[in-house]
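Here the complex is missing one protein chain, while the rest keep their positions.
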Amino acid sequence: MPQSIDWLAVAGPLVLALTAVLVLLLDAFLGSPHARSGGHLPAMLTVLGVTGAAVPAALLWGERRATFCVGPGGGEPCSFVVDDFTLVFWAVVIFGTGVVALLGTAAVQEGRTPQGEWCFLLLSSATGAMTIAASRDLVTLVVALEVVSLPAFAMAGLRRGDPRSAEAAVKFFLVSVISTAVMLMGVSLVYGVTGTVFLEPMDRALEAGAGPRNVAVAGTLLTIVGLAFKVAAVPFHMWIPDTYVGAPIAVAAYLSVVSKAAGFVGLILVLGFGLRSFASVWEPLVAVLAALTMTVGNLLALWQQQVVRLLAWSSVAQAGYILVPFAAASTSGALAASMGYLAIYAFVNLGAFAVAAVVGTAHPGQQMSDYRGLVRQRPALGWALGFALVALAGLPPGVIGLLAKVVVFNAAAGPATWLAVVMAVNVAIGLVYYARWLFELFAAAEARPAYRVPAGAGLAVAVTFLAGVVFSVFPGLLLDPVLAALR
Amino acid sequence: MPLWWPLLLASLLFAIGVYGVLVRRNAVLVLMGVELMLNAVNINLVAFDAHLRDVLHGGQTFALFIIVIAAAEVGLALAIVLLVFRSHGHIDVDRLRGLADRDPPTEPSGGDGVTAHSALTGPGRTR
Amino acid sequence: MSVVEVLFLLLGLAALGSALLVVSTKNMVHAALWLVVTLASIAGIYLLLAAEFVAWVQVLIYVGAVVVLLLFALMLTRAPTGPQPDTTVARVLPAAAVAVLVAALLATTVVAGFTGVRLDLDGAVVGSAATTGETIFEKWVLPFEVLSVLLLAALVGAIVLSRLRTDDTEDRGRPREQRDAQEVRR
Partner (left out) sequence: MSTTAFALNGLVAVPVAFALLAALLRRSERAAVTVAFVGSLAALGWSLWVAMLSRSGLEANRVDQDWIAAIDVSWSLGVDGISAPLLVMTALIGACCFVSLFRHAPACGGQGNLAALLLLIEAGCLGCFLALDMVLFFVFFEVALIPMWFVINSWGDEHDEPGRRRAATRFLVFTVLGSALMLVGFMLVRSIAGTFDITEVARQADGAAYDLGSPTAVLASVLVGLGLAVKTPLWPLHIWLPDAHSKAPTVGSVLLAAVLLKLGAYGFVRFWLPVTDPTWELLVPLVAALAVVAIVYAALACLVQTDLKRLIAYSSVGHMGFVVLAVATFTEAGVQAAVYASVAHGVITGLLFFLAGAIKDRHGTADLDRLRVLYGKVPRLAGVFAFAAMASMGLPGLAGFWGEMLAIRSAVDQSPALPESTFAVLAVLAAVGVILTSAYFLVLLRAMAQGVPGDRLGADAADIADVDALEWLAWAPLLALTVLLGVMPGLLLSPVAEASRAFFGGA
């Protein structure tokens, strides 16, 4: 008996996948994209597609829909579940993909990236990211994770005639496939112990004492190592700075937000859903990873003069903050703090990348001194970037960034106070480099470089800035539903 | 047959794969190490599937999917490796240093770029 | 010792031995060929473990496609067919240490965990093409469909990365605008 399918539940990823194919076909039949003015059609279609995907997602809020079930009579366990947890990540993916598609127009005007294929790859990857958030079995999860990564490799290499882009792609690729192999080894062991690949039955089996326990522990550790690569936790972070700098900036933005979010969803699903009863095993490990990640990320960010590299290291540090609540995961609702941070980080970080993409049109070198006086030359850009940086640093007026840290502290203080203290120290260290950049923004400058502000990138800056301001004034609007989504 | 036989085989194969990944410099050879690791995983999955008498055949299905994933990865890898080869003239992972932290960051085509150009104009092109 | 066990031992040893050669031989093309031996032995092991369809897929896709692609990659990057001294590096010892550590930890864990558990293959449902097909299309439709996205994306990704070359090399060194203008004229 074939499985029954709830089409509304799968509509989100489906719309993205269909849009991807549509973009590819249109691009193929309408000819070379830069033959037409601007070649914005694929980007517009992409934005339209993610907006379309947002509609079913919005309709589903507050519900729990399960489909692709394998249980007797079409009941649980199911492979695909859409609940509030899923939808929060769908929102991140939809928002992130839309903004990245807009940013991509800057790279396309530069004329070095084929637009149609770029949008196709972006949408495919986003399809994977949406699927992973809804997946509740390891097979779907692993396949979806690969769907996120594989197009991303190609996107990283997608800048014509730039050896660094190729280098970025190959490093990213190798690290990622190795990590996948390690994670799969862990997954296979867990499967052997529990006899299932579905997350909830897996957790039940482990709770009931399925053995041998040591094998399950080994599987857990290997799985964490593999996923730690994906989220770029130290010591598995080495690919991050090279890849970010080498790849087109829109790809770096995508990697740091959507792809990283997918990694964290994987981590939350596997650890928080499938291996919840093993929390005592993985909590200390993740705590150490978190502490290392934020400390190394922040310390290395201190030395950077190139802003994309700085953003890369800062995103390593932020990954450390997002890992912090995992160390307290046995307390109910702690992982929601990770989600909250991730959701906030998404638009704040995209804001910084969006401005960097625009500045990159005049200063491809992306040195920090290139930003000198931006606030006076281009007040809109300057203030948007300033706001994003302040929010990343976690200070008012970027109240939402500050609350992201509050949320994480709230989860960690008590069960893992030492980690919260380490994070507090790190927040202070992080300030130094954000402040350095902020200083350049507001410094007086002589030259007045010619920035081209591509319409798409301008829109991306505006959207992220607006989101930041609105959520800073009404933080409850964002945080209340997000934090309530995972109990 | 004891269950641990295939598991032991998988563990050893995995370790050999790890060795290959760590020790090789050529990107394609690194990839071969990864393939060994993936095969180790598949042995595990298939063995457990048989042992568990999994009615869903989760293990076997998973193994199949992993094989397909590996194929897709290798297909893309071919393209990426060629891309690197065209721009750098080699696919030696250790020598890919154009993005290293301490290099002067403003020169996108410094150092390796020279070889890149010769590779592009070399006999590899047929036009 | 039953026939299955003997066969398993032989295939296992073949797989391990050839795998060692894959990671240690100095000749790159030989490495790929030894990989074929490893993969084929593993396909045999799948047959023993009641995974018939997986075995055929292993032969078809892995041996048939993956290895060919790897060989392509080696050839296209003009890998020398003779022995190469620098395929491996000075970190042989640390790498070996890590590998031995991984092997020891994993092996002791699984062996200790599953001693005494026998793999009873007599009544096992053989994963023939029919049964596997049924399970996939009844129980695993979702990952299968997602996999199709993966394959399409990998295909397009590979094509677009390869196409970068022609676009790039034909008009390298000319300003962008000229190139655009030319394309419009075409």
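As written, the chain order gives the labels A, B and C, with residue 1 at the start of each chain.
We take it that a contact is a pair of C-beta atoms (placed from the backbone, for glycine too) under 8 Å apart; a residue touches a chain by one contact, two chains touch by 3 or more.
A quick note: this is a predicted structure, and the numbers were derived from the prediction, not measured.
Engineer: What shown chains come into contact with the chain that's not displayed?
Structural biologist: A
Engineer: Looking beyond the chains shown, say which of A:L271, A:V296 or A:V390 touches the absent one.
Structural biologist: Answering carefully, the residue with contact to the hidden chain is A:V390.
Engineer: Taking the entire complex into account, which one of A:V70, A:A253 or A:L483 touches the absent chain?
Structural biologist: Selected residue, touching the omitted chain: A:L483.
Engineer: One chain is left out of this view; which of A:M202, A:L311 or A:V399 touches it in the full complex?
Structural biologist: A:V399
Engineer: Mind listing the chain A residues that contact the chain we can't see here?
Structural biologist: 390, 395-397, 399, 402-403, 405-407, 409-410, 412-414, 417, 420-421, 423-425, 427-429, 431-432, 435-436, 439, 442, 475-476, 479-480, 482-484
By our rule, only the chains that are shown with their structure count from here on.
Engineer: Please work out the Cα centroid separation of chain A and chain B, and write it as a whole number of Å.
Structural biologist: Going by mean C-alpha positions, chain A sits 24 Å from chain B.
Engineer: Any idea how many Å lie between the Cα centroids of chain A and chain C?
Structural biologist: Each chain reduced to its C-alpha mean, chain A and chain C end up 28 Å apart.
Engineer: Can you tell me which residues of chain A touch two or more of the remaining chains?
Structural biologist: 70, 139, 143, 146, 150, 153-154, 157, 161, 169, 185, 189
Engineer: Identify all positions of chain B at which a residue touches two or more other chains, and write them in rising order.
Structural biologist: Within chain B, residues 7, 10, 14, 17, 31, 47, 51, 56, 61, 65, 69, 72-73, 76-77, 79-81, 83, 86, 91 contact more than one other chain.
Engineer: In the complex of these two chains, what residues of chain B are touching chain A?
Structural biologist: That would be residues 7, 10, 14, 17, 21, 27, 30-31, 34, 37-38, 40-41, 44-45, 47-48, 51-52, 54, 56, 58-59, 61-62, 65-66, 69, 72-73, 76-77, 79-81, 83-84, 86-88, 91, 93, 96, 98-101, 105-106, 108-109, 112-113, 116 of chain B.
Engineer: In the complex, go through chain C and note every residue touching chain A.
Structural biologist: So the residues of chain C touching chain A come out as 105-106, 109-110, 112-114, 137-143, 146-147, 149-150, 152-154, 156-161, 163-164, 167-168, 172, 176, 179-180, 183-184.
Engineer: Within the complex, which stretch of chain A touches chain C?
Structural biologist: Residues 1-3, 5, 17, 20-21, 24, 32, 34-35, 68, 70, 79-80, 110-111, 114, 117, 120-121, 124-125, 127-128, 131, 135, 137, 139-140, 143-144, 146-147, 150-151, 153-155, 157-158, 160-161, 169, 185, 189, 193, 211-212, 214-215, 218.
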